[in-house]
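Heads up, one of the protein chains got dropped from this complex, but the rest are sitting where they should.
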Amino acid sequence: MANFPSHAKVVVIGAGIVGNSVAYHLANLGWRDILLIDKGPFPNPGGSTGHASNFIYLVDHNKEMTQLTVESARQYQDWGVYTTCGGIEVARTETRMTELRRRMDSAKNWGIDDARLLTPDEIKALVPFIDESILVGGFYTPGVGVVDSLRFGTLCREKAEAMGALTAFANTEVTGLGVENERIRTVETTRGTVEAEYVVIACGVWAPKIAEMAGSHIPLTPTVHQMADYGPVPLFEQSSKAIEYPIVRDMDVLMYERQDGVGLEVGSYAHRSILHDPEDIPSNEAAPLSPTEFPFTQDDFDPQLEDALELMPSILGDERVGQKYAINGLIALTPDGMPLLGETAEVRGLWSAAAVWVKEGPAVGRCVAEWMVHGEPSIDVAQSDISRFHAHQKTRQHTKRRAYEAFPKTYGIVHPAEQYLSDRPLRRSPMHEWHVAHDAEFFEVAGWERTQWFNANAPLVDKYGVKARPNEWDARWWSPIINAEHLAMREAAGIFDLSSFAIFDIVGPGALDSVQRVAVRQMDVPVGKVVYTPILSQLGGFKSDLTIMRLGERVFRVVTGGAHGMADLKWFRDHLSDDAALVDQTTAFTTIGLWGPRARDIVGSIARADLSNEGFPFGTCRRVEIGSQLVLASRISYVGDLGWELYVPMEQGLRLWEELWAVGEPFGLTACGMGVYGTTGRLEKGYRAYGMELDGDYNVVEAGMAPARIKDQDYVGRDAVLRQIEEPPAALLCTLTVDDHTSPNTGESRYMLGRQPIVLADGTPLTDAKGRRSYATSAGASPSTGSYILFAYLPPEQAVEGTQLFVESFGERYPVTVRVVGARPLFDPDNARIRGVAEAATT
Amino acid sequence: MKVLVCIKSVPAVAGRITLTADARAIDTKHLGFAIGPHEECAVEEAVRLIEAHGGEAVVLTLGTAGALEQLRDALALGIARAIHLVTDGAEWDPESTTAAIVDAIRADEAASGPFDLVLVGNEAGDSADYQVGVRIGRALGRPVVTAIKGLSVADGRARCEQEASGGRDVFELPLPAVVGVLEGINLPRFPSVPGRLRAKSKPVEVSEPARPAQRLEMQRLVVPQGAAKQAVVLGQGADAAPAVVEVLANLGVI
Partner (left out) sequence: MATALVLVTTADGAADDVSQQALTFARGLAAGGPVHALVVAGEPGAEGVPAEAVAAGLGTWGAAQAHLARHPAFETFAPDAIAAVLTELAARLDAGVVIGPGTEAGNTVLARAAARDGQPFAANCTAVTLGSPTQVTRQRWGGTLQEEAALRGDRAFFTVAPHAVSAAAVEASPAAVDAFTPDIDDADLIVRVVDRVAAAVGGISLAEAKVVVSGGRGVGSADGFRPIEELAGLLGAAVGCSRAVTISGWRSHVDQVGQTGTKIAPNLYIAAGISGATQHMAGAKGAKKILAINKDAEAPIMAAADYAVIGDLHQVVPAISAEIRRVRGT
């Protein structure tokens, strides 16, 4: 064995599926001097990889997860450690069968084309030991397989070692991390201290403990997943392979069953949430099995056994088949269910590759390596970016509470708008009590309690004749009040609490250079100008979209959404000039939005300022006196109407709100929730949203957001944009409307919630020249036009206004029409309202 | 026939043993509990006896409330019912353990007839006292054999085999009798799912005997510090073979 080095370019901590894969991909991308260490032995150091069930289900509703899984499957297959066996998610109930139909929508969205629904008889033909009489049907993915994750890890090490890039040490425990000037410098281990330029924490359930050594945070909770092995199964004794029968996920009871040699492995997510701390995990020496295989708690499992027995009585009812092995295996859960990838927000050069399952491991290895080497991964992992977290989300308690709540949903039917209920309220706006008094329905974003709609506005529903949605799924986490608030805003004005905005100032001599470097649009604008701009990755995909106000020669204020704000903040900080500084103002200011045809009247009645189009043009900002407050007013709108965003110190927010409310009521001012702001208001105005339409897979040309002229100053993604505007777009973002909401099967009116495939009349999905499927990136009502809008990227052949297509939802097809190609709004296409020239022509 | 099997719930120790701060117990924070290895075989033996001869097998433990899990394990394997003498976690010495078990046996026999056989593990997996079975037999006036690796019952007699140099010694006892079983007497089965589910509804009789003064009283546990050796590494993989053979020759093994 080589001597333990005193220096390495990168130290990868953890030799499970993730650490091995990161090390290999770094080597493959040309890095050398890679050191991989683990406190346990090779090839199974005792982390979660060692007890993983190792099966790969390909289809997830989440695009990023599906992309990571499909890429991982490819790598496993390339190295010959993937055994295809197929997988069936079975439904015992009609409700679950409906969910499986939604799975089919997702399979079509992400191009898993061999997936199909099965009848109980078809399930029985594939899985002869199942009792199909209790089933309604199943969702079958023939490409599902089982991998040898330990072998894959060993191959990673061997290949990286063969390149002369890697030295790996087992039984080497990290005892400390040295940080200087917020940059990682050393890793202290039981074999000695090694200096390193980069450190990757890839040690799963131990990651929080290691991160804390550097003053950083990797918020995950080790959580128990119970597994037991039953055998020997007489039927399996004739098998020639380790797995011959499809893996069954018994979704309604949150369990799975799979053949493993002569045994049947049964896993459960149905037991109570059993959470631990990384500090609870024993050493390899003290652990009775492996450190992450905790003693089985039979009582927790027994109720599930009855369910398993019911589904597979011929195996599990056999008295000769015994429970041979059973563990409480530890897995890692995060506050929002997504992995934790990327450079940590606190320490430069300290990277996280944690909360990753075997099904994502190889792809995560590749993405993290690409990110480190090239600055950008080839799969957009924005939802997994560890820099997404706000401070409270990094705490142990919050992480645990969310994990506790999320664990039972592992196989659950999770509504796209489903809210977490635990650990709330955490962040309250200054207007919170006012909202409570007006019977607000709160949703949570980034810890903020945000009003989705005000139940106090219920009378508006009748006033505007808004129809309810008949189907419970469509109506869940929704209210017709949203549409009514919308119409009230368009009729008179609406007031919005936008306290959750993330706000940060870029200041100093290098401020202009700093914002120029990341903004697509020209930032060298006069003081008082407000610029809405995309933010791109080097590859030309979207990183964000946000607004920047030039408040001074050397002062720019960046305003972005709360959900994505911390990642944006890190991006700007990473690209700061040496002579610029970033000041986080998020909790210094609250933002109140006031828009609608009467906005000028309302604000003007207490403002000492010229609010005319000439005196305060669209796209500008300035300080104005409103009552006793000096308010930064910015004349922009995400709902596409006349009005302002008003910035005041947090503690003055309520006062401003109350004053505006008092003077606004006579004008018909309505308090509106984020349902209007985030959905109805923006959709009919054609406004795109980051994370919906805008992600790393699409570019500014395709999104209809290409700048009229490419600014001379360099910025991240500029080369890519120059290329993109030269080549014909493979797809164009279009606005479609639903022609008929009637379900062909039930006759019920159905409303799509987004992420449904756009197809031809015969159900054929649309695939663009880059292999991407067309799907509804956003969906929602346009109350002003009375239509229902879907945004979707369509290939050029279909991106023609007037084209008739279909949207497939729960397996049923509904006719849709392409109404707009590009960014032109469906409502007020000339933008007369926002420009303030529409008062006379108010509809 | 009617068979009683006495089990002890012991920590499922595998790796390094660590003690609690007061050194009066094994730190079981990371450990599960299991039926002691000899007793696991005794349970299997009891189930087999009942399968062969009919009747009822009963399992008994003196242990904490948590030991119910091990009773359920035994019930899952085919034992009919359980007697749980619940302790507060303090250790019971062999004499007081015996007294509690004997009281329970007498009570059960008074209610539902005598046990033909009382099976115990040869020695407890943890405290290894080597005497509870002997003392039960003495107290009940029944013959006791220990270290048994073969057991059969016929015509009211138990044939018990014990490993001895070059063969097996055979005891023949009239029933009722007490037998201390060694691991290896059988290969215990794993609990089936139906067995596990049946176990949930099987009766467990619970009582809390009083703990008398202890005459063999543990005061402190010590993990012996074996002198760690530094092994001479003879090589990696198959290439090490010549070096190994040289060592074998030096040791006079070849």
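So that you can tell them apart, the chains are marked A and B in the order they are listed, and the count of residues begins at 1 in each.
The rule we apply is simple: a contact is a pair of C-beta atoms (placed from the backbone, for glycine too) under 8 Å apart; a residue touches a chain by one contact, two chains touch by 3 or more.
Bear in mind that the values here come from a model prediction, so they are computed numbers and not experimental data.
> Looking at B:4, B:118, B:145 or B:193, which makes contact with the chain not pictured?
B:145
> May I ask you to list the residues on chain A that touch the chain which is not drawn?
That gives, for chain A, the contact residues 1, 41-43, 170-171, 285.
> Using the document's contact rule, name the residues of chain B that touch the chain not shown here.
Looking at chain B, the ones touching the missing chain are residues 13-17, 26, 37-38, 93-95, 122-123, 125-131, 134-135, 138-139, 143-147, 161-162, 164-174, 180, 182-184, 187, 214-224, 226, 228-229, 231-242, 244-245, 247-249, 251-254.
We take it that only the chains that are shown with their structure count from here on.
> Using Cα averages as centroids, what's the distance between chain A and chain B in whole Å?
It comes to 53 Å between the two C-alpha centres.
> So in the complex, which bits of chain B are touching chain A?
Contacts found on chain B: 12-16, 18, 29-33, 69, 72-73, 189-197, 200.
> Would you tell me which residues of chain A are touching chain B in their complex?
For this pair, the touching residues of chain A are 230, 280, 282-289, 294-296, 298-299, 302, 305-306, 308-309, 316-324.
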